[in-house]
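Take a look at the structure set out below.
Apart from one protein chain that is not included, each protein chain of the complex appears where it belongs.
By letter and in written order, the chains are A and B; residue numbering begins at 1 in each of them.
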Amino acid sequence: MISKDMFTVNPEGFSNPVVEFERVDFSHSNGTIALRDINFQIYPSELVAILGTNGAGKSTLVRHINGLLKPTHGKVRVFGEDTSSTTAATLSKRVGIVFQNPNNQLFAQTVSKEIEFALKNFGFGDDLVRERVRWALDSFSLSQYSERSPMELSGGEKKRLCIALVLAWNPDILILDEPTVGQDSEQKENLSLIIRQFLDQKKNVILVTHDVEFIWPLQPRTMLMSGGSIIVDGSSQEVLGNPRVSQSARITVPQLVDFSIRSGWQMPFPVSTEEANARIHGT
Amino acid sequence: MEIIDHGSFGNDKTGPESLIDIRNLTFKYFGSKDPVLENVNLQIAQNEIVLIVGHSGSGKSTLLRAINGLIPHQHNGDYSGDVMVDGLSIPRTKMSQIALRVGYVFQNPENQIFMFSVERDIGFGLENLGLPREIIRQRVDWVMDILNIRDLALKAPHELSDGQKQKVAIAGVLVMRPKILILDEPTSLLDPFTASELVQLVLKVREELGMTILIVEHRLDLVAKICDRMIVIDNGHLILDGTPREVLSRADVQSFGVTVPAVVKLAKGLGLSGNDLPLDPEELKARLSFKAVQ
Partner (left out) sequence: MQWIASGFLFVRGNTPYHRLDPRVRLAVSLCIFTVSLLSQSILFLSALIVLTISIVAVAKIIKRFARSMIFTAAISLIAFVLNFYYSPGSPHQAVVFGVRLFAVISSTSLFFLTTTPDELEQVMKWFRLPPDFIMIFVVAVRFVPVLMLDALQIMDAQRARGLEFDKGSFVKRLRNTIPVLVPLIAVALNRSLDLAEAMDSRAYGAVRNPTSLYKLSFQKRDYVVSLILGVGFAIGIYVTFFVPLI
């Protein structure tokens, strides 16, 4: 049978979870149940991927982490604080979400002002604002557009801007909602890089996605959702490496896993083509 | 395989009339600095399934719009060259005439479903053409059967899932019985399972109706195997044109924004290429077993 916890929780022994869901249920105002009995903890420096079909509840779940939604039953605690007792705007200072559609948030007259918006809302002082805007523009190759309208940017550049403006305020948790949709190979490479850099700071990244090929090399902790519940929570190897498990949540099997199974290999399966290549040659 | 550098050669498949014949197409949007398509030459025969890939903004969607007439009829700009579809010159033919031959399924199904019930929306194109009610009824029923969506007939758009919406969008286009079906990133909003169901559906449609299919898609693991031909557009130019195996065998293919599937990368690393290049784990395993046996 499918066991819910398939790996060692908190291997580095941090004492306090960053995010905690305790018996969380959530129903929409029209009565539909979107989340059922969600329980888990996330500890510092974890990379977590939440997978599932559209409608499984992934987006609903992460919107609880920055307080956009509050549970109908149960508690959500972020850095120890109950999200019900504070607002999304306050929580967002520490929990940044990059949404899927850049067109849903760009509005300022210039790219610089776009980045400034959140910084000012969070109460950063003028000098710090200037510094962070410059950092964001430089780090994301957007300096040339600093005085241009965000509407003039291409789709890919807008997406980059959306990530830049969230990282500008340096949240402790970065949530990315379907970041690879419609992105070409180069954009996806950059995304992987950004994620790794963020994790290097011992912070957390949470990915909501159904792009298994993108996350397999990153080997995140993987939660599968279906019908509003978390049906599995474990390491990538154990969750994505197990077709019976992943297919029950209508998630496709990563190609390297498929190949490894056909080749009769034992776990852990190779996470990159280089590793697979080496394994084939018996090194 | 033809490697076309800056469009100086034509891929001359013009035997008995190509269904789609594009010659020296150059287009620059009104108000834009640079042309988005430059000197594109492309011939596509009947019944081909063609995959079109390239960086975001490379001109793929523009090329598709040039085939269904939105360019130049709906989008202003500097247009030069010739686009012939089914013997008709696109710039000189009305959109409504083109719509009978070319069906375009756009990326976002939400913005393609206008009416309040599925079957009404599917019939939209036929209503516009002024066809009699009985014919509309027949065709709508026929299309719903082929795509297996009869049970959705009376549902309202907001009651549909994303996958269902996409199927309804395809139905609304197929009902016109076009010879060419264009799918512009049809799976981008779908999860992988639904996406592969959709791809299988498209294949089935092609089998039963004998259509030419043009598909823009980033997820090669879903479509590379079913396509006869793969075209890479880079910066407005047609750069590569060959079978998926030929094109993916090239060392530089990733630099054109193509996401090479993991197993294909692995295969290339093992020295496989050309017609030999496996496109999915099953093929790779079979290929390696064969090699081992030798």
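Convention: contacts are C-beta pairs under 8 Å (C-beta built on N, C-alpha and C of every residue); 3 or more make two chains touch, one makes a residue touch a chain.
It should be emphasised that the depicted structure is a prediction, and the values quoted were computed from it without experimental measurement.
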Which of A:Phe14, A:Phe122, A:Trp135 or A:Trp265 sits in contact with the chain that's absent?
-> A:Phe122
Taking the entire complex into account, which one of B:Ser32, B:Gln74 or B:Ser255 touches the absent chain?
-> B:Gln74
Interface with the undisplayed chain - residues on chain B = 65, 68-70, 73-74, 94-96, 99-100, 102-104, 106, 108, 110-117, 119-120, 123-133, 136-137, 140, 156-158, 172-173, 176
Touching the hidden chain in the full complex, which residues of chain A are there? Just list them.
-> 28-30, 63, 66, 68, 87-89, 92-93, 96-97, 99, 101, 103-107, 117-118, 121-122, 151, 165, 169
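The rule is short, and it goes like this: only the chains that are shown with their structure count from here on.
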Spell out the residues on chain A that touch chain B in their complex, using ranges where they run on.
-> 52-55, 154-156, 181-188, 210, 212-213, 216, 250-252, 254-256, 258-259, 262-263, 273-274, 276-277, 280
In the complex, chain B residues that touch chain A = 54-57, 161-163, 185, 188-194, 196, 218, 221, 254, 257-263, 265-266, 269-270, 280-282, 284-285, 288
